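Have a look at this one before I ask anything.
Here the complex is missing one protein chain, while the rest keep their positions.
To keep things simple, chains are lettered A, B and C as they appear, and every chain counts its residues starting from 1.
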Amino acid sequence: MSDETIEPSSVAAAPGEDHAGHVHVVPPWLLLAVFAALLVLTFVTVAITHFDFGRTVNVWVALGIAVAKATLVALFFMHLKWDSPFNGLVCVTAMFFVALFIGITLLDSKETAVNFQPPPVPAARPAE
Amino acid sequence: MSAITPPAHGIGLPVEREPSPPRGDNYLTHSRGILSWLFSLDHKRIGIMYLVGVLTAFLIGGIFALLLRTELLTPGPTFNSNKAEAWTFYNHCFTLHGAVMVFLFVIPAIPAVLGNFVLPIMLGAKDVAFPRLNLGSFWCWIGGAIFFTYVLLGGILNASFGWHLPGGYGLDTGWTFYTPYSTGQGPHAHSTDGTIAALLGVFILGFSSILTGVNFIASIHMLRPKGMGWFRMPLMLWALYATSVIQILATPVLAITGLLLLAERVIGVGIFDPAIGGDPVLYQHFFWFYSHPAVYIMILPAMGVISEVISTHSRKHVFGYNFIAYSSIAIALLSFLVWGHHMFVSGQSPLANAIFSLLTFSVAVPSAIKVFNWVSTMYRGDIRFTTAMVCAMCFIVMFTFGGLTGLFLGALSNNIHVTGTYFIVAHFHYVMVGSVLFAFLAGLYHWWPKMFGRMTDLAWGNAGALTLLVGFNLTFMPQFIMGAKGMPRRYATYPVEFQGYHVVSTIGAYVMAIGLFTIAFNLLHALLKGEKAPANPWGANTLEWHCPSPPPHDNFPVEPVAGDPYDLKSWQWDEATKQWVLDEQRARTVAGTEPTVHHH
Amino acid sequence: MLLSILAQSAYLPPRASTVAPEVDGLFNAILAIITFFCLVIFAAMIVFAIKYRHRVGHEGGASPGHSTALELTWTIIPTIIVLTVFYYGFKGFLNETVVPPNAYEVQVDAYMWGWAFTYPNGHVDPELHIPKDRPIRLVLSSRDVIHSLYLPAFRMQKSAVPGRYNRFWVQATRLGEFPIYCAQYCGQNHSEMLSKVVVHDPKEFPDWLERASDLAKQPGFTPIKAGGQIVAARGCLNCHHTDGTASTGPTFKDLFGKQEVLNDGEVTVDENYIRESILYPQKRIVKGFGPVMPSFLGSLKDNEIDWIIWYLKSISANYKGDMSAGLSGGAVATSQAAPATKPAQ
Partner (left out) sequence: MSDLVSKQQAAVTLAGDPFSPTRDPHHGHPPHLAHHFETPEQQYSSAKVGMWVFLATELLMFGGLFCAYSVYRHNHPEVFEFAHHYLDRSLGAINTIVLITSSLTMAWGVRCAQLGQRRGLVLCLVLTLIGGAGFMTIKTIEYHHKYVEHVWFGAGNRYSKHYQGPSINEGPFGGHQSESALRMTEGERQEAAADKEMMAPTTQPTESFGPAFVDPNAGTPDESKIKPTQVIPAGLSTRVRPEVGEEVRYEDLPQFEKDRVSTFFNIYFLMTGLHGIHVLVGMGLITWILVRGARGAFGPLYYTPVDLVGLYWHLVDLIWIFLFPLLYLIH
């Protein structure tokens, strides 16, 4: 990673794709293919709501499809596939810390759920 | 300016020499007029403007610290015989002191002032990657700072002098803005009217912090010169890099927390306020997810400064470079895993308590490594007691003690006893104030000749630093004892048994003030009457000492080539000319070898 | 065992709970550790600073810039130490968390700025009274903002969070009175939100509770005196001063019978208005004051409100009526005070 100043971001493109200057240009077929995939996944995520796999699985299925779509957008529309790996690392790190934040907070919230329950009514009994 | 050696382009490697800039043309004199400063894109000028702003904030925060300590001299009301007014005054004062010091002084002090000034020069670059963004960040800071201070100070002035400053609500939530007190849905809502304005101020300040972080990360990635691999960066740059990572990852969470709080107050959306369906403990998770890492935004750059200063003024290669560099990154990442240790008694689950306690101790280890490495750097050195070095040694004292007292707080059962007491107050003042302030001063004294081309007076500077050290310990050592005995924090009045400690503490605060004024006069004296500084008064080898003092507008006419930043032996004192001279032969040899002299 | 031997100190509050010795032992152990490390580090720094100071003829020596063995040593040793400290802290915490069975339960209701401890028989007291040598389970909640119940002598603290019910337990080992502080900032009078724990002999505790539960049964009872005790105990006086000065709320002095201006209209402060203000404080607010008073609906009994009314009458020059019922002891006085409107339940 120490050589960006010498080799700024001359990201190598796969052979056979068109270029201009130092950065990769995405070919139209790929843009359209990604677009089509996104449409299909949108359809799938709506359609799948007609099936119930139970609360937890439903959420993870929906999230899984969303992650797949997000990955497509990030890799192709946002050029991460051809970009400096550092930019991808930035994106992944941010996601990781969001997950960390949500994960630990959720863990605590789950554990303390009992504390939202009001205590039993003090029974009107004489103290010993 | 004969004292200035011609800029050495790199470590004596053959580079095309351009004529030195014309005599006297440096960044200070490059252009004239107030506007040439206010809208300057020059990172050095922005750094100096931050310096003025940050010191002003420090002065305001400091005055209120003295007012607080004076109020606490006696258990009863001191300034105002009406109890209710006296308590409100005290509560406003501690909020202002805490909030101004945290958001306007400790967080920006080292990254925004020293970082802005030296980072590009250390990189051998002409500027940071995004100079316009840098200026934008400065203006965000100024805007946020004025707004924030106005709201907080306005309330105190209105209440104390019967003024009618519009919008001067004042705030008494403390810098933590805990809900539901700050959301004001409960009783006494009017006492937190300033929340909205203050949060807007914090939001704007957050932008400033984020933009600086973006700038530093991009600069360190993209602008390093030839010869400066990651492991040849000065440790200050590692520290600033780690700091920026935290600023990037943590500050946005503060922003959204602020927005959610605003939404609660303005449109009644309940996420944190139980009266409208929220949960206050969730607020604490949000708040500390930012604010714990923010503690490391404060201390990491301080560690960077200390690494530079100790090595330079001991004239020794820094010991264990890789460990220090890695520990900066380790601290930055681990700092995100420990936020819950502020919430051990808040109703957080025992499981989370245990996890956070364990992780908290994991941060202690990289911090300990750094201290050992700094002390080892002094071993077999040739130590000069410059004011920078004295401040750095004071830093080690403060940080060792402050850091180690963290062991009490990390241990669950002890934390439960002392949390929310003066023990906490003393602990974080040792770390966030004692340490960071001494590191900031060490950095100022170290780079003052570079910033202004003037040397500071040694005796007065050292006297000031030592007075500060005495005053600081006098102020905060009794607070540890008070805290252990059970004196809660943020108390306007207290049981009489604690008065003795409070009196000593207040006296200490005044001693600190004397020390700080001595330092202020010392620096101002240097600015006006100080001896002219050579390009490299300390014989240091990081790149900023390779350009004249003060640096020209463009820093380096040609990008220099970097060598080992701690190869101090390449600079030899020349008794005849009374300055440090680069041994080019040696520098060339070192630059061609490994960055550190270790052999596996 | 080792910890309890270490638990001797002058800088910690008295120890009055079962967990205190362990906490103090760890405290002192950590103190010893940090003293040792501070001494080592400061000594090394000072010795190096003197020995290797710059002076004529002194040259900085060569020393390795790095030593893996050394650096691993000072990574591993602190790691072991902090893990040990974690272990003991965690162990102490477990003791503080796991409530023994058959604990005596007291509910704690925090408000700005006072504490209301509710005992199993329904008695509400501003102080925490507990029997010695018996586990006491405290269930905390808050009416308004976060407070924190801090018992330094018991080495325990827990926040009272609105909307949540936090729980912890203590067991007293010593008779006497110990301070209670609020350790979470909660507004103007945060520093005056004090109370105390009174540890009773287990045999005498039931007597105390019975006595405390019924003001009418206390020696020298009069409605006026009882009313005065209630307004003091329930924190009314934090906002309503009795010296004629207005605070967060109007003063109690000369309040009864006074003509007050509201935001929309006027009202004579009579039995009805006082009762309404205690139960539904937001309904009719005197001009110049904020809607900040909490409701005491359900937490003050009817006869207690009657006593408060008697107390207010007693300190008002505006009340010209007969005071004898307020001054007479016994249960007679409790129900005849005022034919006040009963709250619409």
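Keep in mind that, in the parts below, a residue touches a chain if its C-beta (ideal position, glycine included) is under 8 Å from a C-beta of that chain, and two chains touch if they have at least 3 such contacts.
On a predicted model such as this, the values are computed, not experimentally measured, just so you know.
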Contact with the hidden chain (one of C:24, C:71 or C:109): C:109
Touch residues of subunit B, complete complex, unshown partner: 120, 125-131, 133, 180, 185-187, 210, 213-215, 217-219, 221-223, 248-253, 255-257, 259-260, 263, 267-271, 273-279, 282, 285-286, 554, 559
Subunit A residues that touch the omitted chain in the full complex: 4-5, 7-13, 15, 18-23, 25-26, 28, 31-32, 34-35, 38-39, 42, 45-46, 49, 52-55, 58, 62-63, 65-66, 69-70, 73-74, 76-79, 83-84, 86-87, 90-91, 93-95, 97-98, 101-102, 105-106, 109-110, 113-118, 120-122, 124
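Here, only the chains that are shown with their structure count from here on.
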Computed distance of Cα centres, subunit C from subunit A, in Å: 46
Between subunit B and subunit A, distance of the C-alpha-averaged centres to the nearest whole Å: 34
Per-residue multi-chain contacts in subunit C, two or more chains: 163-164, 166
Interface hub residues of subunit B, defined as touching at least two other chains: 279, 281, 347, 350
Partner subunit B, residues of subunit A touching it in the complex: 1-2, 4-6, 8, 86, 93-94, 97, 100-101, 104-105, 107-109, 111-112, 115
Subunit A-facing residues of subunit B, complex: 221-226, 228-230, 249, 253, 279, 281-282, 285, 289, 336-337, 340, 347-352, 355
Subunit A-touching residues of subunit C, taken from the complex the two chains share: 104-105, 107, 118-122, 139, 163-167, 205-206, 209-210
